[in-house]
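Showing chain A:
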Amino acid sequence: MYFESVDALWHMAGHGPYVWSCYGLFIVLLAANVWHARSERKQALKQAQAFIRRNSNYQANTYVDAP
Partner candidate 1 sequence: MAQFNWRMPRWFHQMGSPKWFYNFGGLLQPWFTLAAFLLLTCGMVWGLAFAPADYQQGNSFRIMYVHVPAAILSQSVFLSMAIAGAIGLIWKMKIAFMVARSCIAIGATFTLIALVTGAIWGKPTWGAYWVWDARLTSTLVLLFLYAGVMALNQAISERQIAGKATAILAIVGTINIPIIKYSVEWWNTLHQSSSFSLTDKPTMPSEMYLPLLLTVLGSYFLFGLVVLTRTRAQILQTQNGASWLMQHKDISGAK
Partner candidate 2 sequence: MGFMLAIIRRDLLLVARQPAEMINPLVFFVLVVALFPLGVSPEASLLSQTAAGVIWVAAMLATLLSLELLFKLDHDDGSLEQLLLAPYPSWCLVLAKVFVHWLVSGLPLILISPLIAMMLFLPSDAVPTLMLSLLLGTPTLSLLGAIGAALVTGVRGGGMLLTLLILPLYVPVIIFGASSVAAAALGMPVDGYMALLGAMFVFALMITPWAAGAALKL
């Protein structure tokens, strides 16, 4: 490691707040994007499953009702 201690890594000779906030921002915003993409996919999957359920019910009903 370049720094002597974890404390030095945290402070970075006075530049700590700047460096850590940049890394934090990078991680948080990108993670939010990945999370958003994933939730979008989950929602789409749910919708597709609901579509199947609706559809199979409909088919079953027509089948039962048919003379």
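Regarding selection, all candidates are chains of the complex that A comes from, given by their letters.
Throughout what follows, a residue touches a chain if its C-beta (ideal position, glycine included) is under 8 Å from a C-beta of that chain, and two chains touch if they have at least 3 such contacts; residues count from 1.
Since the structure is predicted, the reported quantities are computational estimates derived from the model, not experimental observations.
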Of the listed candidates 1 or 2, the one touching chain A in this complex: 1
Interfacial residue positions of chain A with respect to candidate 1 in the complex: 1-3, 9, 12-16, 18-19, 21-23, 25-27, 29-30, 32-34, 36-38, 40-41, 43-45, 47-49, 51-52, 55
